[in-house]
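Selected chains only, in their assembly positions.
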Amino acid sequence: MSQLPPEVYQLIDAAIAEDQTFNDPTSQVLIPAEIIGVGMLRAKASGILAGMDVAGAVFHRVDQDLEVQALLAEGAALAPGSEIGTVTGSAGSILRAERIALNFLQRMSGIASDTNTYVRAVAGCGARIVDTRKTAPGHRYLDKYAVRMGGGHNHRMNLADGILIKDNHIEALRSQEVGLKEVIQRALAGASHTIKVEVEVETLEGVREAVDAGAHIIMLDNMAVDTMREAMQIVKGRAVVEASGGIDLETVRAVAETGVDLISIGGLTHSTRALDISLDLEFT
Amino acid sequence: MSQLPPEVYQLIDAAIAEDQTFNDPTSQVLIPAEIIGVGMLRAKASGILAGMDVAGAVFHRVDQDLEVQALLAEGAALAPGSEIGTVTGSAGSILRAERIALNFLQRMSGIASDTNTYVRAVAGCGARIVDTRKTAPGHRYLDKYAVRMGGGHNHRMNLADGILIKDNHIEALRSQEVGLKEVIQRALAGASHTIKVEVEVETLEGVREAVDAGAHIIMLDNMAVDTMREAMQIVKGRAVVEASGGIDLETVRAVAETGVDLISIGGLTHSTRALDISLDLEFT
């Protein structure tokens, strides 16, 4: 991830503007320009590292003379005390940039860590843990990258990545007296040749109809584990199967053991828990 | 909040770009342009509403002909089933915009709801629940607004809002052989006349020094409740006192009862939990 897309630099600039990084009276009044320090980024909890490059980009955006060094690879396991990286240079610049750098790093590492907990929970089953489009606005790229660092996989990056027929689409067409089968057939006929068609269903009847109509992917929405198992019997490998809705750490293994291919967890990105990481400034 | 600052419109545009809202094959292939629907935003959990205006702005940015109506005021209490607002118009437009609108609304209502839980936990004590600068990059304005909707107060909006001398600042000056007292005096002398000086201390000795040096605000960092109580005895009203660090719902009331003026909770914004809200599309 050493190269970041333009939108991430724009997000960093937005963060600098909203934090008024260059109008920081605390550093301005107290920290003489000549004080040079080393900031050590250190984990204070266990988890998975993600976002060190973004943190580095923040430091550079605030002061291009700061030197940033990563001490661990992206995706590395962290324990309390793990040394993640250093930033060396003007103490005033480091202090101005610290909070924004940590806000990125803690959020991204938090997502990676939570993802990894799910990934470990289903180890040995074939199921992939995947994310959703329930990301913080403006953070899609970073949130999804963090999921990958945690060992998860990405569902659609955005609307363009595939056809996903949800209950509201089905409802809209039902109001026109178009049934599920016809909906799926229209999608298959109209879709660009490079993308697949996924359908959200809530009942076994829906599973049957969707598979028969040729849907490439079936999303089992909020189904009980037993019903999922029956659904897998119906699908019998004719489609990829995704389990979705209300799955948490307590239930995820049972879901995975039904044989579904994918388990999507919205909470990975919509209910993030920042991983505790600190920056300790040291002087020599 | 019916008027939003330019940076929020930029964030909405960034969200539209990253979700490829205008390249949605699902709507494009399946939903005829003439289908008109009503989307009902409905709470699926209890909490506090925040962000309906932002959700409305998202719908308008995607299709200026959509009509958005709020059914509840910002800050209103929500129960499962509460009807929050409606969006009426092209079903295709509503479906394209739905996820982004919900991503804002669920995050903001989640922050308001969590804040409110803390506010209720300290009811009757004098302490204010305040936020921190640990917000999602690009979301500072929205996150802090949501805290207010939940009954909380805002700490510094950004670095420019006050002088806050943290451990790293103190460390930097100690490396120059400048002691805490001198640091505070320099801050008081150098600060603009419109802002105050806050100091983070970890020990009772620090509290004493800071108050004697004339700090306007003392932040008790990660102190045990008993130590906080002693600190209050030392301060004796000569400064505003903020408790910070590692306070959760179990401990917050005890902290409040020490008599501190402010309790800051980073988790309100760095570890948000989305409030479950759905959009149900209906046709007449």
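We call the chains A and B, going by the order they appear; numbering starts again at 1 in every chain.
Heads up, the rule we're going with is that a residue touches a chain if its C-beta (ideal position, glycine included) is under 8 Å from a C-beta of that chain, and two chains touch if they have at least 3 such contacts.
Just so we're clear, the structure is a prediction, and the values are computed from it rather than from any experiment.
Student: Wait, 2 copies are placed, so what's the full copy count for the complex?
Tutor: 6
Keep this in mind: only the chains that are shown with their structure count from here on.
Student: Can you work out the whole-Å distance between the CA centroids of chain A and chain B?
Tutor: 21
Student: Quick one: which bits of chain B touch chain A in the complex? Just the residue numbers, please.
Tutor: 7, 10-12, 14-15, 17-21, 23-32, 35, 37, 39, 91, 95-96, 98-100, 102-104, 106-107, 110, 133-141, 158-165, 168-169, 171-173, 175-176, 183, 186-187, 190-192, 195, 266-267, 270-274, 279-283
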